[in-house]
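A protein chain is absent from this complex, but the other protein chains hold their places.
And then subunit A:
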Amino acid sequence: MSRSLALDTAAWSSPWRHRSVADKAVLTLALLATTLLLPVWPTAALSAAAALIVLLGPARLAPTVLARSLRSPLLFIVLGAASVLVSVSWHDGPRVAITAQTSTQALTVLGRGVAGTLCVFVLAATTPMVDLLAGLRRARVPEACVEVASLVYRLLFVLLDTTRRIREAQAARLGLRDRRTTLRSAGTLSGTLLVRAWGRARRLEEGLAGRGYTGALPSLDPPGRVSIGFLGATVALVGVIVVVSLLGAGPR
């Protein structure tokens, strides 16, 4: 199941793992804001290229992981852009047409969607979730909410592993041979998973109660020192994108 959380696995082994969360968040959000707020061309292409260079260069994300992680959002973006591309009307019967306006809009959606997704990957593929949650705690998000989110993250891996094991057992017993049995197996799997999740939470609660649990599981925070050099490079990168975009602005 670790394949499905490939971005998280990549984040743990990223050379940028020990960089400050604030550094990486500023870079990601600056690239995202540039992509969304400036004229789409050439901004989207520049932001996407910048994100790709960062991901495959200093962040050393494997191209196969990047390609696999992009598949699912790309499907939505392409389907959505195809819907925007086509214009429908009902006057004198149903009519479907592709116009210059819809083509421009579809390209806008496609460009911003792909560039935006790549920008988010900069944060997702370099920052493990525990670091982000520690960052949220420092940003004064209520402790109880961060605690629930942390516990969700901790329980994820156990439940994903349980899902894989149950699924393999069902497959070995021909539980996935046709649609009917697959649906029944999915029902059994979901129910069993919920019962296991409850059971684990209860056992964890009992174990923690014995250790004086008061509703918080504090852990050491990741290094939080902001790098002036990194922020300077971010400002320079985004500045270049802004200047080039405004000089060569296409349709908004």
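By definition in this document, a contact is a pair of C-beta atoms (placed from the backbone, for glycine too) under 8 Å apart; a residue touches a chain by one contact, two chains touch by 3 or more; residues count from 1.
Here is the rule we use: contacts and distances are computed from a predicted model.
**Student:** Considering only the chain that is not displayed, what protein name does its UniProt record carry among "Cobalt transport protein CbiM", "FeS cluster assembly protein SufD", "ABC transporter ATP-binding protein" or "Glycine cleavage system H protein"?
**Tutor:** "Cobalt transport protein CbiM"
**Student:** Touching the hidden chain in the complete assembly: which of A:C145, A:A169, A:V226 or A:L246 does that?
**Tutor:** A:C145
**Student:** Among A:S13, A:S83 or A:S227, which residue is in touch with the absent chain?
**Tutor:** A:S83
**Student:** What subunit A residues would touch the chain not displayed?
**Tutor:** Residues touching the hidden chain, for subunit A, are 1, 4-5, 7-8, 32, 35-37, 69-70, 72-73, 76-77, 79-80, 82-84, 86-90, 97, 99, 101-102, 105, 109, 112-117, 119-121, 123-124, 129, 132, 142, 144-145, 147-149, 151-156, 159-160, 163, 179, 182-184, 186-195, 197-198, 200-202, 204-205, 208-209, 213-215.
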